[in-house]
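Input: one structure, supplied below.
In this view, the complex is presented without one of its protein chains, the others remaining in place.
Coming up: chain A.
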């Protein structure tokens, strides 16, 4: 028999996933040098591509009580979108409904650790908050032919009557997956897996060829 007693651990460990010092974080499209393409590549076209790289992404899972809901709102600064397929987009923070008990929180890369720490300090009950920044990246696609490009890539109905601004869906995208949010009539956000980012970037280049692709820094 061991005389060691196991205690329920009260402290929650939060690790800052951002590299410090001389180590520079690289987006999964680092090798593509999008900045140079943006500068030297075509400046006009029907599809515009921009990588919102190195953002802070947190997955929140819980079935919030009324008290938890108001606490979440005070911690995030915005209310959780409770209706299926809805989202909140503010200046400093975006929240995407992912499933009835799951939300994706997007902040600036440096803010993820701070928000995570604050959340773990103040929040209690049955929940999980996980930093998934390292496994994802965000593409922003826009332009007069962006819907045509997306139609080649996903079976989701993108007509404005079915897919209004603010709607968010997780779906199949070019044999991979993406969480698609409509930010404006002709502007969409794609949250994609880091390991699929290069493949999807190649796919988007191919799907955009007939409309002309413009890379935005």
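Convention: contacts are C-beta pairs under 8 Å (C-beta built on N, C-alpha and C of every residue); 3 or more make two chains touch, one makes a residue touch a chain; residues count from 1.
We take it that contacts and distances are computed from a predicted model.
J.: UniProt protein name for the omitted subunit, picking from "Formate hydrogenlyase subunit 7", "Sarcosine oxidase subunit delta family protein", "Carbon monoxide dehydrogenase" or "NADH-quinone oxidoreductase subunit B"?
T.: In UniProt, the chain excluded from the picture bears the name "Sarcosine oxidase subunit delta family protein".
J.: For the chain left off this view, which of A:25, A:41 or A:84 is in contact with it?
T.: Checking each option in A:25, A:41 or A:84, the one touching the absent chain turns out to be A:84.
J.: For the chain left off this view, which of A:44, A:99 or A:161 is in contact with it?
T.: The missing chain is touched by A:99.
J.: Have a look at A:95, A:169, A:190 or A:213 and name the one touching the chain we're not showing.
T.: Considering all chains, including the one not shown, the answer is A:169.
J.: For a quick check of understanding: of A:38, A:78, A:93 or A:156, which residue touches the chain that isn't displayed?
T.: Counting the whole complex, the residue in contact with the absent chain is A:156.
J.: From the list A:81, A:177 or A:212, which touches the chain that is not on show?
T.: A:177
J.: What residues on chain A make contact with the chain left out of this view?
T.: Contacting residues on chain A, toward the hidden partner: 84-85, 98-100, 102, 155-156, 169-172, 177.
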